[in-house]
Every structure is written in C-alpha cells, then in structure tokens.
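Supplied in structure tokens, the structure appears directly below.
Only a single protein chain was left out; the remaining protein chains are all shown in position.
Labels for the chains are A and B, by order of writing; each one numbers its residues from 1.
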Amino acid sequence: MNLKLEKHLNIAPEVAKALAEGKAVVALESTIIAHGMPYPKNVETAREVEDLIRAQGAVPATIAVLDGVIRIGLDEAALEKLGKADNVAKLSRRDLPLIVAQKGDGATTVAATMICAAMAGISVFATGGIGGVHRGAENDFDISADLEELAKTPVAVVCAGAKSILDLPKTLEFLETRGVPVVGYQTDKFPAFYCRDSGLDAPLTADTATEIAGMLAVQQDLGYQGGAVIANPIPESHAMDRAEMDGVIASALGSATKDGIFGKAITPYLLGKIVELTKGRSLESNIALVKNNAVLAANIAKDLSTLG
Amino acid sequence: MNLKLEKHLNIAPEVAKALAEGKAVVALESTIIAHGMPYPKNVETAREVEDLIRAQGAVPATIAVLDGVIRIGLDEAALEKLGKADNVAKLSRRDLPLIVAQKGDGATTVAATMICAAMAGISVFATGGIGGVHRGAENDFDISADLEELAKTPVAVVCAGAKSILDLPKTLEFLETRGVPVVGYQTDKFPAFYCRDSGLDAPLTADTATEIAGMLAVQQDLGYQGGAVIANPIPESHAMDRAEMDGVIASALGSATKDGIFGKAITPYLLGKIVELTKGRSLESNIALVKNNAVLAANIAKDLSTLG
Partner (left out) sequence: MNLKLEKHLNIAPEVAKALAEGKAVVALESTIIAHGMPYPKNVETAREVEDLIRAQGAVPATIAVLDGVIRIGLDEAALEKLGKADNVAKLSRRDLPLIVAQKGDGATTVAATMICAAMAGISVFATGGIGGVHRGAENDFDISADLEELAKTPVAVVCAGAKSILDLPKTLEFLETRGVPVVGYQTDKFPAFYCRDSGLDAPLTADTATEIAGMLAVQQDLGYQGGAVIANPIPESHAMDRAEMDGVIASALGSATKDGIFGKAITPYLLGKIVELTKGRSLESNIALVKNNAVLAANIAKDLSTLG
C-alpha cells in the first residue's frame, strides 16, 4: 500500500494481521448500523454478525469513516459511536473524499464499502442487499451507484439479491450491460431480499463456496475490472412468500400515490410501509439474511485464501 | 504477460510467434462458429476467413474457451469441437470467469473476444457486427455489453456496423457518450450490416487502412481507455437495399407482435424471420461481410505493426 493512501486508512490489528498472513477477511458495511436499525439493536447485531464470521474461521472488517479516517475494522468505541450518533452521513462514492477531507464521520453504503475494502486488499464483502435501478428510472434516471461500483471495483458482494421495491428486471439488464457476474448460490433464480425467488433467472449459478471462490480467483488472475454479485437467497425459515410480498409492495405503492409521495421520498416511504405492513417481520428477516450472507462470505473468503 | 494470467491462456504457436515478432495479428470471435451457422458450414467459413487473413500477410487468432482454457488461435481439433458441439455457452464479460473456473467450454461474443484479445496483446479484431442498444431499451434497458466493452478495452472492432433490428440512433448516442470512436471506412454513413447505409451519419471517416492504423497508434500512445468501431460497409455485390431491409424488419416486427413475442425472445425471433423473409440471402451476405472485414482488419493490423 502506498504512503499517500496509508495515511487515510486505519486497519484494525485483527484485520491487519489476517491480511498480512493471507488469511480470510470479510468486509461489512456500516449504513445498516448507522441508518438501518435503532440502538442498541444495531450494535448488538453488528457484533453477532462479526462473531459469526469469526466462528467460520475468517476475520470481519466493518468499514466506516470516523474523524476523517477510513476505518477497516471497528473497535468497541467506534461501533458504539456509530450506533448512537444520529447525524452520521451516508457515504457513497461521490461523498467519501469530502468527508475524509472535512475529518467527518460517515457510514459506508455498498459502493463506498467496496471502495474501502479494495483499498485495504479485501475481496469479499457481506451485506443485506445491493442497490439497483429504481422503479421509474426510465423517466428519472435514479440508479444506485452500487451498480456502477460493481462494474469498477474488484470486490465480491454477497447479498440476498435486491429489494423488489426496485425494478429488478432493469437492475439485471444494467448489470449485464456492465459485465458484472451475478451468481445465484444454490439457485437458478435471482433472489429478492425477503423472498427467495424474484421470478427472474439468475444469470449464473454456483453450488458451492469453493466454486464461487474459484471464479473470484480467475477474476483476480485475469486482472478483471469490477466485482461480482453473489446472490444468496434468504433462509427458508425467514423467507416471505413472493405473492404476499408483491401484495405488500403494491399496497405500499398505492399508499404512496394516495399520500402524494414521489421522487427521492419514495424509497424510505416504501421501506417504512413494508415494516408496518409486515408488522416488523421484515426486520427479523433482514437480520436473518445478513447473518446468512456473512457465513457464506466467510466460507468464500476462506476458500479464496487457499487459492491466492 | 504475468504468470497468473498466463496460466489461463493458451496461445497457438502461429499466433505466439507473430506476437513475439511484432507482426500483424487479427482476432476473430467464435459465437459465429458455435451459434451463428450450422456444421460444417461454420467450420469451413471459419477456415476461409482465417486463410483470407493469412493471404493478406497477417495471422488469425480465433478465440474461444475450451476446457476452461482461453484459447487464442484454434487448431483443427478445437475448431471441430466448437463447430459440432450443441451446448457451448455464449460468453460475454460477465460469463467468462465462471466458465474458466468450471473448466467449461464457451464461444466468445464481441465483448469477451475483445477482453481475451487485449489479454494476449492483440489490438485488431474482425467480426460481422457489434451488439447495440435494443429497440425498446428506453423501457427495458436492454443494451449489449459489447458497447460498454468498446469504452473499456483497447481493441479496434472491424465490423459492418450493427443490425438494424437494433435501435441504431440510440446505439450511436451511447457510443458518443462513452467516447468510442466510430469510423466509417470510405463512407460518411454508418452501415447497417446487410445494408451499406443506415441513413445515419458515421461520426468519423477514414479513407485508408493506414489512416485507421494511425488513429489506433495514437490511442495506444496516449494510453487511451477503450477501443474503436471500424465500420466497413458490406460489399456492394452482397448488399441489400435499405428500403427492402426496412420492409423485411417491419414485417418481422409485425409478426412478432402478432405471435406475442417480446423481451429476450425478440432478437432470435427477428433474426430467424429475416433469414426466412430474405430466403437465405442474409446468410450469404453475412459471410461476405465477415470476409470483407477480415481483409480490412488484416490490412489495419499490418499497418499498425509498422507504427508500433
């Protein structure tokens, strides 16, 4: 790592040791901590996810920006600060350099976590779901920066697909045009976060973590630009039925129209409605799928570390 | 070439020798062999195209993935295997790493051929036509990964433009936004595969292979990201009339609507209808234009090899 980069990164000792020894490391994002759940549930869950990764024999590296320093792996104090603060910026690619220059605090989205992971030399990252093409994007061009990042930065994102409040067919088209491998893990369907099956085909399929690690090793060998989406369906035990979820989303979209919600306000409104209409089951499902992804990511990272 | 890359590439002796000596090499794709024509016509045509390139004093390098190895230049056995197999995957950027990891077989599209050619150090590639923005892409975002690859990978693609079943005005806009040079060879019109003139202007024009090689040399000198489209109109002798072709496509689109074909199924349906409606003339035209492009590509590659 060059000196100019190094001065902006703080790599936790546990992570630095694993990287130096070529051991398995799994990156984790921090918007779920800062913006996705209330305190102290957010910090508890973050610790549980980290411990699950350790239990698999890999090292977790939760990523955030604190006092302008890019932190790769958060200690207890950092995690508490992030979990309790109520004015932490949400950082995507465009936001990261200014917050670092301003010595501010920020939680990293999928895009920004990928960037920071790549800087630290981490190639596998577990999260809930990726951003995508928003419904109506054919008219307002609202497309998540996560998708561009996947085409640019060599980090595999293990997720449960993307939420079906997004336009999933367009999201898959965008990823195809950009050349991003989207691999269904033990499924030939693209999962839709709360549901195991979006009704759309997964463009690629792999049955084992070893097979996925093999693909990532080839990407590295070939100097491939960009990462990969590893789409891991939510565990059956916590999955919602697709027809039910379609109904919930249709109902939420109907309320949005009735309440005159549009543009940027739509996504948080819909997410709120989903929590309400599913009576909190969606939060439990969310935690379950993140843990499920953390375990798969740890196993992929372990296999990859033996192939390096 | 680094060792990690090298272990996935197999460069045929004829090609390796030419590259080592700085001689002219022309890449060729393999989807036309595996998916574009029936056996043995496909293998015969592939050999004829290769021989045409040799007759110009350049070396052909047909590209495919066999048993997980990226082959740059196919021997007799490889070509036969590819020509006869009926379950060869069609590889674009997103598909290549997994098929290599799985030790599978695949035929390379324009995008994947560009990637493999660049890995081997080949800068000129001849094919029939490039992919593009599909009709209706403003609603379904269906845009070929070939276009993104052209913005990324430093390989010049010599083609007869793009088929007019695509949305050609949008295709040219996309290439302009992405900064890809689109050069009409001896024409100021963008050709439309079977027709010499799509009715749209070619953004740039060059009259000789030497002039095109000069542009490619400048791109290399400047470290330019991305390749170029060299748009070479189909020979007059095999060209179809634009009005006739517009009629054929309108009729094919009408049948598609009547037969309830849409989405992904549209393109193969339209291509089939065109063969039917042109009573096979389209296949002859296709072969003629590929050969025409191979000759031009060989001459560009030869001129470029003297400028290196």
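By our rule, a contact is a pair of C-beta atoms (placed from the backbone, for glycine too) under 8 Å apart; a residue touches a chain by one contact, two chains touch by 3 or more.
As the structure is a computational prediction, the values presented were derived from the model and not from experiment.
Annotation: of B:Ala206, B:Ala231 or B:Ile266, B:Ala206 touches the absent chain (contact as defined above).
Annotation: of A:Glu14, A:Glu48, A:Glu80 or A:Glu138, A:Glu138 touches the absent chain (contact as defined above). Among A:Asn10, A:Thr31, A:Thr62 or A:Ser92, only A:Ser92 touches the chain left out of the display. For chain A, the residues in touch with the chain missing from this view are 2, 4-5, 7-8, 92-98, 100-102, 111, 115, 119, 138-145, 147-149, 152. Residue positions on chain B in contact with the hidden chain: 133, 138, 151, 169-170, 173-183, 203-204, 206, 211, 214-225, 228, in rising order.
The criterion applied here is as follows: only the chains that are shown with their structure count from here on.
Superposing chain A on chain B by their CA atoms means rotating through 120 degrees, a value rounded to the nearest 5.
Once the centre of each chain is set as its mean CA position, chain A and chain B turn out to be 36 Å apart.
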